[in-house]
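Only one protein chain is missing from this complex, and each of the others stays in its spot.
What follows is subunit A.
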Amino acid sequence: MGDLVTLSSNSLYLAFILYLLATFFFAGTIRDKRSEGSKTFSSKIAITLTIIGFASQIFYFITRWIVSGHAPVSNLFEYTTFFGMMLVFAFIIIYFIYRLNILGLFALPVALLIIAYASMFPTEISPLVPSLKSHWLYIHVTTVSLGQAILAVSFVAGLIYLIKEIDQSKKSKKTTWLEIIIYSIFTTLGFIIISSTFNAMDYSVTFEFPYDDQVSTVDYHLPPIAGPSGATLVSDNDVSPLFEAPGWMQGVNAARKFNTILWSVIAGLGLYVIARVVLRKRVGAAIQPLLSKVNRDLLDEVSYRAVAIGFPIFTLGGLIFAMIWAQQAWDRFWGWDPKEVWALITFFFYAAFLHLRLSRGWHGERSAWLAVGGFAIIMFNLIAVNLIIAGLHSYA
């Protein structure tokens, strides 16, 4: 059994490395003189590496399923990794429809970030609580994830569209928003770098603090900027928090989560400032010239098509299958749990997207902004609802 676990996690590493390599080869297609969409040597290698990486990740998935005895989509690490895998899968599908190389250059790094982000959470194989013990676990979760992944491809195409099209000759509201989007990607990267650095150092500080009329302990794996209120140091490090986390934050781990968010924001800011200093212009403005050859109508088409394909799948998995399962497990098909509500919000948002596009002619740039907004909602549901607004779905 132990060997299979190692084999499983190694094939996930392999997939990660292959996606990274594929990204470089997709980058190689930018310089190509020929028009976008042609099958160059570089693009053939890139897509082949992507497919091998995907196969490797499938292998990770199957072996982990065998070991744990249930579909490995039951905690935050497993689900987020699976989401990354589905994103690659969705990219492969869309790639074979449109042969758009530039999509790979942006979609694969997003998938890489998602998988790396996932591995910051506990990776042990964990048991299933009774409510998750159902075939609907994999039916519901895989469908939702595939739907969200295809919608994420729409975001990727929309983002490329915006970087390509927004007028960078002067600072505007649009350039600022675009930089905010780029900065939030840097924040994710910052979180991954900071977490894995301190993780490698085995950094740990333990505090005791009063919570709910009891004394609780909390382990920090990042140096405490914000500590729990009324905390005393238990471990033998010589650190003290700069300040206490605000009292209105709920939950026994609220202060630690807040501390992690602070670190991510700061690390993201650091990365962003470095990027600005090196590039000497807005990050969007620096990427823009690389996209000059890309056909923006094709980007718009891809972004829209991804919504057209992803929306029904998301609805099926995230609302209909979810309702069937909820009826079976919790005796009601709908309970206004935060995760459910945010799935409904996602549904409403993309429904509005489609109506704006079909009936009100929101094409091109406006449609691209909406695609980005939709992805922000999906990410909010995946990250914030699990970590901040706890509910029935909080696995972590």
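Just so we're on the same page, a contact is a pair of C-beta atoms (placed from the backbone, for glycine too) under 8 Å apart; a residue touches a chain by one contact, two chains touch by 3 or more; residues count from 1.
FYI, contacts and distances are computed from a predicted model.
Its UniProt record calls the unshown chain "Cytochrome C biogenesis protein", which is the correct pick from "Peptide/nickel transport system ATP-binding protein", "Cytochrome C biogenesis protein", "Glutamyl-tRNA(Gln) amidotransferase subunit A" or "HEXXH motif-containing protein". Contact with the chain that does not appear here is found for just one residue of A:Y138, A:Y183 or A:F333, A:F333. When the whole complex is considered, the residue among A:S131, A:T176 or A:S196 that touches the unshown chain is A:S131. Touch with the chain that is not drawn comes from one residue among A:L21, A:I45 or A:V67, which is A:V67.
Annotation for subunit A: contacts to the undisplayed chain at residues 1, 67-69, 98, 122, 124-127, 129-131, 133-134, 136, 165, 167, 169, 248, 250, 297-298, 301, 304-305, 308-309, 311-312, 315-316, 320, 323, 327-331, 333, 335-338, 341-342, 344-345, 348-349, 351-352, 355-356, 358-360, 364, 385, 389, 391.
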